[in-house]
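Yeah, one chain of the complex is gone here, protein chain that is, but the others are all in their spots.
After this line comes subunit A, so read on.
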């Protein structure tokens, strides 16, 4: 199980290293505008093939590249209802604060839990391999965070229930 995680993350890292080849490209349709082409999708010649990397049925990663921007969408493993709710709430919390993360997208792409949007400006200000390290580290930490949250919810629930039911003994 752990080995597939390592392989999955290696595959994503390699694909990102190849796909993160971004350069500045002003908008072709509108003067003086500069838009991330992966979001607009107006000209097919500016887009590369999108790649879907699945670890299993539950977890997948969609990487779409264009000439000046790259979008990474993740679907996180959710084993049961509780994890479903926790993941949704936690990732919504992060997405709301997308300004602080810079590369995070405010709304995830349809069908996924969270999305990143990396533009050529990010690549100019920050180092490419550090950006990739960040994404991969994020994917590793997300699973740990969700398990910790689930454990703390269960512990708290158990404590509260014990205290409450003591009055009936």
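The rule is simple: a residue touches a chain if its C-beta (ideal position, glycine included) is under 8 Å from a C-beta of that chain, and two chains touch if they have at least 3 such contacts; residues count from 1.
In this text, contacts and distances are computed from a predicted model.
As stated in its UniProt record, the chain not included in the shown complex is "Actin-related protein 2/3 complex subunit 5", which appears among "Ribosomal RNA-processing protein 43", "TAF1C polymerase", "Enoyl reductase (ER) domain-containing protein" or "Actin-related protein 2/3 complex subunit 5".
The missing chain, though absent from the display, is touched by one residue of A:49, A:110, A:127 or A:167; that residue is A:49.
Only one of the listed residues, A:21, A:96 or A:151, touches the absent chain: A:21.
The chain not shown here touches subunit A at positions 4, 7-8, 10-11, 14-15, 17-19, 21, 44, 48-49, 51-57, 60, 65.
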